[in-house]
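A single protein chain has been omitted; all remaining protein chains appear in their positions.
Chain lettering (A, B, C and D) follows the sequence in which the chains are written, and residue indices restart at 1 in each chain.
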Amino acid sequence: MSYFTKRYHPPGTSPGTLSEHTPEIMAALQISLLDYTPQSFSEHLIENPVDCAQWLEQDSITWIHVQGQVDPDTLRELGTLFGLHPLALEDVINTGQRPKADSYDDQLFVTMNLPTFNENGELRIEQVSLFLANQVLISFHHGASHPFLPVVDRLRKHSGRIRERGADYLLYALLDIIIDQGFPMLETMGEMIEDLEEELLDNPGKSTLARIHQVRRDLLLLRRNLWPQREVMNNLSREGHALIHSSTYPYLRDCYDHTIQILDLIESYREMAASMLDVYLTSLSHKLNEVMKVLTVIATIFIPLTFIVGVYGMNFAGNSPWAMPELEWHYGYPALWLIMLSIAGGMFYAFKRRGWF
Amino acid sequence: MSYFTKRYHPPGTSPGTLSEHTPEIMAALQISLLDYTPQSFSEHLIENPVDCAQWLEQDSITWIHVQGQVDPDTLRELGTLFGLHPLALEDVINTGQRPKADSYDDQLFVTMNLPTFNENGELRIEQVSLFLANQVLISFHHGASHPFLPVVDRLRKHSGRIRERGADYLLYALLDIIIDQGFPMLETMGEMIEDLEEELLDNPGKSTLARIHQVRRDLLLLRRNLWPQREVMNNLSREGHALIHSSTYPYLRDCYDHTIQILDLIESYREMAASMLDVYLTSLSHKLNEVMKVLTVIATIFIPLTFIVGVYGMNFAGNSPWAMPELEWHYGYPALWLIMLSIAGGMFYAFKRRGWF
Amino acid sequence: MSYFTKRYHPPGTSPGTLSEHTPEIMAALQISLLDYTPQSFSEHLIENPVDCAQWLEQDSITWIHVQGQVDPDTLRELGTLFGLHPLALEDVINTGQRPKADSYDDQLFVTMNLPTFNENGELRIEQVSLFLANQVLISFHHGASHPFLPVVDRLRKHSGRIRERGADYLLYALLDIIIDQGFPMLETMGEMIEDLEEELLDNPGKSTLARIHQVRRDLLLLRRNLWPQREVMNNLSREGHALIHSSTYPYLRDCYDHTIQILDLIESYREMAASMLDVYLTSLSHKLNEVMKVLTVIATIFIPLTFIVGVYGMNFAGNSPWAMPELEWHYGYPALWLIMLSIAGGMFYAFKRRGWF
Amino acid sequence: MSYFTKRYHPPGTSPGTLSEHTPEIMAALQISLLDYTPQSFSEHLIENPVDCAQWLEQDSITWIHVQGQVDPDTLRELGTLFGLHPLALEDVINTGQRPKADSYDDQLFVTMNLPTFNENGELRIEQVSLFLANQVLISFHHGASHPFLPVVDRLRKHSGRIRERGADYLLYALLDIIIDQGFPMLETMGEMIEDLEEELLDNPGKSTLARIHQVRRDLLLLRRNLWPQREVMNNLSREGHALIHSSTYPYLRDCYDHTIQILDLIESYREMAASMLDVYLTSLSHKLNEVMKVLTVIATIFIPLTFIVGVYGMNFAGNSPWAMPELEWHYGYPALWLIMLSIAGGMFYAFKRRGWF
Partner (left out) sequence: MSYFTKRYHPPGTSPGTLSEHTPEIMAALQISLLDYTPQSFSEHLIENPVDCAQWLEQDSITWIHVQGQVDPDTLRELGTLFGLHPLALEDVINTGQRPKADSYDDQLFVTMNLPTFNENGELRIEQVSLFLANQVLISFHHGASHPFLPVVDRLRKHSGRIRERGADYLLYALLDIIIDQGFPMLETMGEMIEDLEEELLDNPGKSTLARIHQVRRDLLLLRRNLWPQREVMNNLSREGHALIHSSTYPYLRDCYDHTIQILDLIESYREMAASMLDVYLTSLSHKLNEVMKVLTVIATIFIPLTFIVGVYGMNFAGNSPWAMPELEWHYGYPALWLIMLSIAGGMFYAFKRRGWF
């Protein structure tokens, strides 16, 4: 994932402009509509956004989910049909938004970031935009696969409280999935960090550095994208929002707790990753010291000896009595060995005493 | 202890779902019930949670302590019996919660983290969950050994104020034990850090690095797990909680002071540990400099000398008068020694002046 | 761009003094006046500031834009004509101001920083000063080219809401351009950082260091200059400003969101840039280790061997039986090779086992 | 001073328990009582705490100072006599408290940390506990020598305002001494840091590292122990405490200013100490570079030359015309010197150009 993921119109474009972006998601756009009461449940695939109108009059909860990269036309039609604010619509199409919760007159607009790993194990952040109105929830997911299938399932099977409660509880259920996605993700990352740590202390290699850097990068991106959700969830779980029933707040507060716990985890991973780089650098220094000690011991023992044997390799022959008389001495050669061995031994002992090996 | 210790249900599970986790604690689940008034005291082992019902009607304080890894069925029965909130029950079974204090209508739910060292000296965080209701306290400890025995003892022996006061004071007594556990733990860690510091300046080895890293890791985990307790204790010691008697607040404030002091200690240990890594790296650099100076002194003195003796080992014999006439000079050999000694002496003196040894 | 870009009068100068600065911008000063209602639109180039007076009485919105380095006389005349506060005028001419929004009686004075890259790809910060009064907006841009042409265009073409709304909406439109300028700029910088990262891990060179430093410097300057805009936009989007219509606040809040998102991006880029320096240093250490291992392996294998061959190059001839009898042995020479090969092999094996290559 | 200095009861001990600690202070416990009005002054050594009772009824100010390590019995008697809160008494005996100010009904309890250097120049923190009641002040100092002698002196000599004012002013006078003790201490540390800085840039040695680490450690401990005094003094100088006369607040505010100034100084010393370690590491790197350049210059000049002279030391005699004909050339030897000198000169020039010396 690259550092800059925001989509934007050229500066100076009129606010609320909806223009096409280069397609990113291969799967076709799919609009599904779920309509339910405690007693009934129906599911529909919508071809044309205006078809949604027929479910609005009824006294049931309607959930419209738009999966994939939405095009300006569809968005504009939905906007007209449900009276959505143009700035909010712009935020749906210009993905890469900072998560936020905005209250318009009789609507609540929430954008969230859903972190996922793609098939190559790379981090991706997918935007989810949610409109809550009276009895209606509209959700947009800029990604390839439907993230809310467990909720669809609970609605179908009538398991848990979800069919008995309003659209606000449905909003909570979706937010809960988005946020809890962080737990399995951070579990994976925690294991990666622990693996890296072991590798670091046992046998660090060149790739270790690249992997530590990659982890720091992912944690940084994750933090930047999830941090504002703290504010969003705090806002949703505190204030007296007109559209949220009081019995839903404990659930939203639970969600808020999870958001904070995830951010706590990210922070402590980040610190550990930073510390790992220090440990790596220090362990490299330690290794360098070891390498240099080996070289120094070998070199300082043999260089003087090589000099000595070089001396007696000189050709000061001639017949001067001063010309290397040692070469003529009877025990010259074994004496030289004795001298050389004692030099080597002395140096060896000196290094030993300094604790070099 | 690994970085990620939170237990969670798959994202999208209905809130309040209680499902079994893989067992972690070997000891069997044990439920004990203590019932006391200033005059009386009785202790019971409970087989079946519903047996607790008989003590509820009485005008005494009842403390139910659940020791070990609680199973969903037991929890559900206790939940029904005492009317506990489903989200709170979920937090009891999904251990690894962020410490928090939640007020439900006529209940106070508190989760805390109890830090311990296991038999291998490894840091572990065990969750304690506490429900305070009128005249009743229910405590869950996800760990192997009962942490509240000193309080049981004080109740038995009728020592101190504890039998005269309500369930809120009992809550305080348990919180006090949980938090004060930090003092002996930090005393141990403080001594470890001081040992490491001495080792660091005297004789740092490869294992020093691993140990510094281990200390930083433990301090990081400890901080992440204890930090939110500050908020919890601040909340409990400030607001006018319906279930807490005004005379208990000074005790809770004392507890809050201890929480802060423990966090202060952790912070200063963390700084010291970070500083130790810097000191280690610097001392490695210092040592490398020493090693390199030895090598350089030996090499720069002997390499030129070896070259010189190499020159006179050449075989430019022939009968040209230009072919190494020095070899024929009468005092050639001793003169060469003089030259070599003065080169070595000069280099030695130059190194001495630069303060290299 | 240098670190210090503030223009100031010598300390002790009377406040509100307008004095000439050395010219920085080559293009001539240009004053343009736009006058519009929903129905009409006219555009004028103004020679003399007093000519603006005629448009003030009318019931239309008047936008006066002063492009280039304003001189004290022009500024003084405009100040008198529109009753602008002397301290605000001083801030217009003393560019390099910290962005701020000041409310005077019936005026709102805003200074902003517009970041641009100049033709050499160097970062520049240009000051924009804006006066909002009833039906009038005056803008000063201390830079070479008109930054608000897209808005002029929207006014001309009557596209979007802009002609229907008041001067406050025009103020918003200009602020929006200034702030959104950050997006393409940060997109470029994000790509630069990603390039640097790749270079860093693949093949870091001397210039990499200078480029990382340059990026950090630019991000630091950008942050210092854009950070206060957060406060400005927060102020403008929150309080009940007399001159701003309530329907404009959602747009200003959108603008505020963009400001925060840009600052978030700058912060995460800054962290990544800091981390890159660590990675660079660590990768240099890694390389040094590799280099030293090569040297050490070669040196420790050949230095002892060179010593041995040196020994048998000595001239202990004479006729003493102690004088290097090895030289006379029948298999002396091949035996020596055997010994040397086994020494070399042993060392090679020892290095291999230690994982040196 | 070690990192962990808090004395505590085993977790689970009943709150308010007063138990003996191992003695730390050699000097005997000494209780002195001072009783004064603007007109009179008397000084008494108290043997038995209950003897204090007789001075309580009178309309004078009574100051009881307990010097040394207080034992549980004495403390309990004083507690009963003056009605002190059991939690406060526990804090007096369990020294190493976090500084705090607690208001009980008609008492104010303050604990402070008094920093001193002991005879070996080591930092020590001594706890001072103060009880202010109506007309009475009780002070405990867990240390060897009376820190408040200047105040005793001012009371004796009737100098300054002190005899005219109440017990609250006396409290201020004691707090003022405790806090101002920081100034001479920080003056000493500032000089130490400046000495270290000079040493660092001129001639850093192995001991420099240990001393920098020691300074960082002391500053860290000092900060941890003095930081909470900011809160304490802020609390005392702001709120409308019943026991403090309004005319004393300006003095307490002055005291608060000193606390902040001392913390500012500690912070800037800490930063400087951290920066010194960076400078040290960098200067070590610089030195290593110098050392390596010397080695490299010598080695790269002489190693090739040694190879060349080695070539002509070979014994390819025989009578092949290909066997080292150079040795037979007339000018072979001087030509070789020429070649070697030009190689050495060329290398020397190349190093010079690269700026290596």
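Simple rule for what comes next: contacts are C-beta pairs under 8 Å (C-beta built on N, C-alpha and C of every residue); 3 or more make two chains touch, one makes a residue touch a chain.
Because the structure is predicted, anything quoted here is derived from the model rather than measured.
Undergrad: Would you mind spotting which of D:Y8, D:Y36, D:F109 or D:Y251 touches the chain that isn't drawn?
TA: Missing-chain contact among the listed residues: D:Y251.
Undergrad: With the missing chain put back, which residues of subunit C would touch it? List them for me.
TA: The list for subunit C reads 2-4, 6, 8, 10-17, 85, 87, 97-98, 100, 102, 104, 203, 206, 209-210, 213, 216-217, 220-221, 223-224, 227-228, 274, 277, 280-281, 284-285, 287-288, 291-292, 294-295, 298-299, 302-303, 305-306, 309-310, 312-315, 317, 324, 327-334, 336.
Undergrad: On subunit D, what residues meet the omitted chain?
TA: Touching the missing chain: residues 148-151, 153-154, 159-162, 173, 176-177, 180-181, 183-184, 186-187, 190-191, 193-194, 197, 201, 250-251, 253-254, 257, 260-261, 264-265, 267-269, 271-272, 275, 278-279, 281-283, 285-286, 288-289, 292-293, 295-296, 299-300, 303-304, 306-307, 310-311, 313-318, 320, 322-324, 355-356.
We adopt the following convention: only the chains that are shown with their structure count from here on.
Undergrad: For the homomeric pair subunit A and subunit C, should the interface be classed as same or different, according to whether the shared residue numbers exceed half of all numbers used?
TA: Both copies, subunit A as well as subunit C, present different residues to each other, with under half of the numbers appearing on both sides.
Undergrad: Rounded to a multiple of 5, how large is the rotation, in degrees, that superposes the C-alpha trace of subunit C on subunit D?
TA: So the angle, rounded to a multiple of 5, is 145 degrees.
Undergrad: I'd like the Å distance between the centres of subunit A and subunit B, where a centre is the mean of that chain's Cα atoms.
TA: Here the centre of subunit B sits 25 Å away from the centre of subunit A.
Undergrad: Which residue numbers or ranges of subunit C touch two or more of the other chains?
TA: If we look for residues of subunit C contacting two or more partner chains, we find 313.
Undergrad: Graph of touching chains, which shape: line, ring, star, complete, other?
TA: line
Undergrad: According to the definition of touch, which chains form touching pairs?
TA: So, checking each combination of chains, I get A-B, A-C, B-D as the touching pairs.
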